[in-house]
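Apart from one protein chain that is not included, each protein chain of the complex appears where it belongs.
Chain naming follows the written order as A, B and C, and within any one chain the residues start at number 1.
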Amino acid sequence: MDFTEGNHPITAKAHTAALGSPAATDSGRGYSPSELMVAAAAREIRDGEWVFVGMRLPMLAFLVAKRTHAPGAIGLYENGVIREHPAPELLYTMADPPNLRGATQCGTMLDVMSLLQQGRVNVGFLGAAEVDRFGNLNTTWGSREGQKVRLPGSGGACDIACLSQRTVVLLEHTRARLVERVAYITSPGNGSGKNWRRAQGLPARSGPSAVITTLGVLRFDAGGEAMLSSIHPDVQLEDVRANTGWPLRVSEELRETPPPRAEELSAMREIDPHGFWTRK
Amino acid sequence: MDFTEGNHPITAKAHTAALGSPAATDSGRGYSPSELMVAAAAREIRDGEWVFVGMRLPMLAFLVAKRTHAPGAIGLYENGVIREHPAPELLYTMADPPNLRGATQCGTMLDVMSLLQQGRVNVGFLGAAEVDRFGNLNTTWGSREGQKVRLPGSGGACDIACLSQRTVVLLEHTRARLVERVAYITSPGNGSGKNWRRAQGLPARSGPSAVITTLGVLRFDAGGEAMLSSIHPDVQLEDVRANTGWPLRVSEELRETPPPRAEELSAMREIDPHGFWTRK
Amino acid sequence: MSNAAPDRTSKMMSMQQAVAQHVPDGASVLLGAQLEQMIPFAAGHEMIRQRKRNLALVGPISDILFDQMIGAGCVARVQAAWVGNVSAGMGYCFRRAIEQSVPRAVEMVDYSNFTLALVLHAGALGVPFLPTYSTLGSDLLKSNGEMREFGSPFSGEKLVAVPALTPDVAVIHAQRADKHGNTHIWGNLGVAVDGARAAKKVIVVVEEIVEPEVIASDPNRTVIPGFLVTAVVHEPRGAHPSPVQGYYGRDHAFFHQYHEQSRKLEDFQKWLDRWVLGIRSRGEYVEQLGECRVESLGVREHAYSAPADFGY
Partner (left out) sequence: MSNAAPDRTSKMMSMQQAVAQHVPDGASVLLGAQLEQMIPFAAGHEMIRQRKRNLALVGPISDILFDQMIGAGCVARVQAAWVGNVSAGMGYCFRRAIEQSVPRAVEMVDYSNFTLALVLHAGALGVPFLPTYSTLGSDLLKSNGEMREFGSPFSGEKLVAVPALTPDVAVIHAQRADKHGNTHIWGNLGVAVDGARAAKKVIVVVEEIVEPEVIASDPNRTVIPGFLVTAVVHEPRGAHPSPVQGYYGRDHAFFHQYHEQSRKLEDFQKWLDRWVLGIRSRGEYVEQLGECRVESLGVREHAYSAPADFGY
């Protein structure tokens, strides 16, 4: 897995992590690791919320949420599309024709970004090449074998990380990706800790909420530091620690990530029958 | 004539001056005073120019210009309408249905005002309750018998006066209207004289260009002061001076305002066959 | 919100309900966002009938609706570029209020059209202010009390900072919507789009309620999406005497009659009794207009837009 493969700003390339790894195969649990991540992401969306959706796994998560516990959620796409009723087909990009036909609104990028800046968007999904201890994200500069590697850049990621009420990140859980300090803050998380966001001038009601990885789910404590909140089934705590680039703290209420429910899985598989995003 | 009758911001109520006065009747010259003002206003528009049109006499002037020497002129209306092909019917307001159907563009107020702020609008027409020696306009506060009279306000007038390359004002020529100093600068002209606009921060390429009255046409000298540039047929210079609220300077090249040409008159009368704006 | 009753997404209600529930005394209310088109007279009249007080009216130009509401004593404050009667001139109730505090004192906050558009644009964008060159050198900038001169952070050049406004309620008249509030408007849009986005609540008043499929067939025309809308009121002819493109024309005579009949205070009271207080609803108002007058304002020649294909 080469994490220097670019990320579309508001897409999670996290699935590609799973794709090439042994864990990607369905090991008798009845769902793939990507499907587990999608289910976990779907549960970050509450009914009626406004969601910056993105593509790939988060898109699936939004669709699963819509069909299960959050039928009133609204999807916003930074190209200017807003949808209450999801597109009837699998999308490769947010401007694929099925995403425009029957949309709630087709407008400008500014139309959608304005709602974000007004503070009305509840949750935004992001991918990243790197996330650090304080939830800062990097999609601009990577490194490989000591060489700097130019990644595609922010896209809308910086905007979403600055302005949405909650940010949820999806990515592969490796030491190269979960790092002590990102090389470049493309999208600010909690900076260097408590009160940092307010000191920067970022909105009071904004910031990172969860990091969903291939091994578990991280959430943030009062000091703004990420800690392990749930661990995926069959994953060992030492594996999580070994694959994290800083001494990862563990929540006192650590639990096992609940596996996808049948209705979540069937929704996912109906949307993506060939497992293009989750199973291939 | 009660000048406290409100002005729509970018309309010239100047015609009402003419309407009630003896001069309004066609005194054997073959055209009315309002028709003369319309012809003079039309000539302020050059071919291909972008024009903030307004209603009433300026609207007629725009239509006359389009049908004669300026077929490529473009009309902008602050409500969001832009027209290259004038509406087929007489308008009472800029949002009358004939002005929307077949428009070049229907959009927002900001769409049109942006073009103005970009400095791309060549000429804007305004009316006013008062204009002063330096071309400042007042449509906010009047007075009658020592009492302050509240006028309707700026509308788009202040914006046009600040931002269009040239501003042309139409109004009745009386001492109550052409004053030494307006009571309130709703729409800035040349302020107190030379370089005043630049000192305020107004765009370099902007400012008052002509004041077309019932008696003549005033233009501005290098110091920003209005001076009589042309005098209407059959009007005496002393009448102009007597009806101006400051010692009016007269251009060395004073000429007679050219009367409306036949094609201008026929255009006007075709557009407004019952003389609603010009002859009643 | 968790109650999944079948009609839970319908936002339809009567004008009486919409005004009673969503326009409290003291609210700031955006009206007349499309300038001379689609002025929500029916909504304003209902506010008068419900004796709303201390409203802060917001709008670029109001073309007699503000004048009527001021005359009826509903208004404490006006934030506008122009108050009067577009085709006839002065608004007499506005003058009486400002000059003589009759029926009560009204605070006028003068804006220009552009700067009024910018206060709403700032509100819609979610920024505290927007910069402009307009109003520099004017007394409007000095007397307005809300705008402020400042230096550009790049060049230091003079600019005016126009503060954001987020009205409590925007009332937008439109051609058609579905019951969820997804709204099609065509013609000049004025400040309607930013107004609806800036406002905390949005009441949409429409000529026609159509199936959601009609609205969804053209998402570019949906300039106000339903998720921004609080209430949808079906009120045909609710904009009279102002025009609604494709539905009815402007009743020029009505504006002129109002001009004459509002010149004197006692005449205005009679006008108000006849057209607002003495009737209970827009339905009765339309009846009073009479079939002949209504008919004469109707569409004589339809002119349909060319279709856009959203297929794939």
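The rule is short, and it goes like this: a residue touches a chain if its C-beta (ideal position, glycine included) is under 8 Å from a C-beta of that chain, and two chains touch if they have at least 3 such contacts.
Keep in mind it's a predicted model, so treat the numbers as computed, not measured.
For the chain that does not appear, the touching partners among the shown chains are A, B, C.
Checked against the full complex, the one of A:P33, A:G191 or A:P208 touching the unshown chain is A:G191.
When the full complex is taken into account, the listed residue touching the unshown chain is A:C106, out of A:C106, A:V123 or A:L248.
Not every partner is drawn; the one left out touches chain C at residues 126-133, 148, 150, 152-155, 157, 159, 161, 163, 175, 184, 186-187, 189, 210, 214-215, 217-218, 220-221, 243, 245-247, 249, 299-312.
Within the complete assembly, residues 4-9, 13, 55, 77-81, 92-97, 100-102, 106-110, 113, 116-117, 140, 147-159, 161-163, 184-188, 191, 196-197, 200-203 of chain A touch the chain that is not shown.
Interface residues of chain B with the unshown chain, by the touch rule above, are 47-48, 50, 71-72, 74, 81-82, 84-85, 97-98, 100-107, 110, 114-119.
Criterion: only the chains that are shown with their structure count from here on.
Computed centre separation for the pair chain A/chain C is 41 angstrom, with centres defined by C-alpha atoms. Chain centres here are Cα means. That of chain B falls 28 Å from that of chain C.
Chain A and chain B have Cα centroids lying 59 Å from one another.
Counting partner chains per residue, chain A shows two or more touched chains at no residue at all.
Annotation for chain C: no residues touch 2 or more other chains.
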